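I have a structure here, written as structure tokens, and I will follow up with some questions on it.
A single protein chain has been omitted; all remaining protein chains appear in their positions.
Letters A and B mark the chains as written, and numbering starts fresh at 1 in each.
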Amino acid sequence: MIRSDELDRGFVEEILAEPGGEHLLDCWSCGTCAATCLVRRYEPSFNPRLILHKAGLGLREEVLSSAEIWQCSACDACYPRCPKEIHISDVMKAIRNIAIREGYERPGVTAEVDVSTCVACGICSAACPYEAISLQTVVWQRKPRRAAQVDRTLCVGCGTCNSVCPSSSISVEGYTDLECHDSLVDASYAARPPAGADWRGIGLVIVCDWCLHAASDVEYASHPPEGIKVINVSCSGRVTPAFVTTALQRGVDSVLIVGCKEDECHYKQGSTIAGGRMAMLQSFLDLLGVERGRVQFARLGSLDRGKFPRLVDKMAKDVRALASLTRGN
Amino acid sequence: MEARILQRDRLLQLVDELIKDYEVIAPRDELSYGEIGSSSEVYLAEEKPVKSLKEFFFPDREVLFEYLLRGEEVKLVPLSLPDDTARVILCARPCDAAALPILDQVFAGDYLDPSYLQRRKSTLIISLACQHPAKTCFCTSLGGSPAGTEGSDLLLTPLSEVYHVQVITERGRALVEKYGQFFQESDEAWERERALVEAELRERVTKRVDVEGLSEALEFGSPIWETLTPQCVDCGVCTFLCPTCHCFDIQDEGDPGGGARIRLWDSCAFREFTKMNVAQPRPTHFRRYRQRIMHKFRYYVENFGKTLCVGCGRCIAHCPSGIDITEVLNRVRG
Partner (left out) sequence: MSGTISQPAESEGRAVDGAASQPQEITQKIQEEARRLLRDDKGDVVIGYCQAWDDEVVSPCFVTDGSQVGKLVFNEHCYHNLARYLVGCEGYLTSRFRTDEEAPRVALVSTPATLRTVVGLIQEHQFERDDLIVLGIVDGTPVGIEPDVTVGRIKVDRDEQERVSAELQRLEMMSVSERWDWWEGQFSKCIRCYACRQVCPFCYCEQCIAEENQPQWIDRSSSPQNNRSFHIIRACHLIGRCTDCGACDRACPMNIPLSLLYGKLAAEVQRAFGYVAGTDLEATPALVDVLASESGER
């Protein structure tokens, strides 16, 4: 139960005055945003409608101290559907700015920079969908040097920066290079048939956490057909060509990378980068004499239930033909 | 000098006979020596192969042992020595052959490297004198010659009508006796011609460097190193093509089921070569270049009495930055 003395109209005014928060009170609490929300499919405790409603009531303490205000990833799937045309991620941002001023911090992992190896090329900064990275002068071993620095209040931990950095100087815990590499190596090895059995082809699926949930095919991913292993990444944009060469070099006959539809990417542009990167890699591999079917990129959207099982089943068949061409390790 | 004569037109026939009994390695193309299946595969050109003979004794990638992982258990599969099939290296460059006694100091001295020794034992080297030393060659400054015998079992020197065959070792003699039908006795006239040819070939080596007192003249603390070679990009071309350079790294390559421990070529020129987790004694280029020169022309001399260089000139010919080590040595001496 909410008591009337918990309601702080000043909080509402503060949000309305904060850039991005102007349209807070336009909200009818219809719940269309919550129904669309991609984060919510994965994390049911996140409810944009509820946050806006509580904010609109003036429940200052409850809203500012919550973890939920940080969970919106600004994918903007809700924005085009909101009947009042509220840019909800902007409202979230406004609330976050107030929280920061009050001394709250973003919970969860954010990108971290290894200043000793960063060469301040700025590629991560340009690639970051949230403009959370900037080049700053820092002090390292008593000398000033330029390096990328991450604004923790803006970073959502998507890992796009990690995937574009040529010197492996920025990473997000949970999907670091070491963790991804170990995952790839273990999966490539685990996909192999037992000693003595025929090699009927093995495949590796690297799938983004979000698109599986969007297409409601999470269950299938935990029980792929024989010879196929599935590993997860935070975003298809996290997948680098090194992931692919690692798998291929360890005997994997086919690699399938699966990400969200471009306008449904949880991290705004990760899926777009993945598409561009994979297209380049494929044409490169084609030049080097790697069959087109060996490395593929596919997209899953919220209307694609059943597509993931079909993709993987097809891969399980194709991989046999590829295996007979396999040139081995 | 013990010698024979081989008629020019019989060389290839001899090669085909050798192929029946040995694994025969010869220059295969402009890039490297390699195993040949017939005499028609021998590639003889003015330029020496880009790669030296080093890889046939000290391979660029060598499996030391394999390991299998079964749960908590680790099973080691020990080194299997290289096949002891007898090998003949044919038409080796005298500088490449001369490098082997130098490498022996490291791999067959205090430390006995089993696979290196096996390869040395099972390989006979027939060198061919260089008629057209390159502009970059400087073997004569290092005690060598286009018709040098160091490190070879037999040396073929082309004369006007025949090959002079110098028998250098017992093993070399055994081979000419085994294939006696190809060889004739030499005589004073041939010997005189051979001496003249060698003198002529030595004259064709135009690049010279004075190594007299060089070792003592090289000073670690001299400021000259700092501005000596700013154009060097710290790649490994000079070290990998060099017949005497022998630095290596050891790496494990494998997966959860097991793998192999590999010895592979490494280079003191690489930035990470001396990087350790607490220190990096050679973080700058000049320190690495100084190390290269000091190792080859001073430390090795002090340790083993030999210069770690045979003057083949590959480092000059293939340096992406056009650096000439003899010019550098001259400048260092002042």
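Here is the rule we use: a contact is a pair of C-beta atoms (placed from the backbone, for glycine too) under 8 Å apart; a residue touches a chain by one contact, two chains touch by 3 or more.
Worth saying up front: this structure is predicted, and the values here are computed from it rather than measured.
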| item | value |
| --- | --- |
| Contacting the left-out chain in the complete assembly, out of B:Ala147, B:Ile316 or B:Leu329 | B:Ile316 |
| Which of A:Gly10, A:Pro83 or A:Gly276 contacts the chain that the document leaves out | A:Gly276 |
| Candidate in contact with the missing chain, chosen from A:Ala17, A:Val139, A:Leu303 or A:Leu325 | A:Leu325 |
| Among A:Cys121, A:Val138, A:Val218 or A:Ile231, residue touching the chain not depicted | A:Cys121 |
| Sole contact to the chain not displayed, among A:Met1, A:Ala197 or A:Leu287 | A:Leu287 |
| For subunit A, residues in touch with the removed chain | 117, 119-123, 126-127, 129, 135, 143, 145-146, 164, 166-169, 177-178, 180-182, 240-242, 245-246, 249, 262, 268-269, 272-273, 275-277, 279-281, 283-292, 325, 327, 329 |
| Residues of subunit B in contact with the chain not shown | 30-31, 50-51, 60-61, 135-136, 230-231, 233-237, 240-241, 249, 251, 253, 262, 264-265, 267, 270-272, 283-285, 316, 318, 320-324, 327 |
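Criterion: only the chains that are shown with their structure count from here on.
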| item | value |
| --- | --- |
| Subunit A residues touching subunit B - in the complex, by the definition given at the top | 185-186, 188-190, 192, 250 |
| Subunit A-facing residues of subunit B, complex | 255-257 |
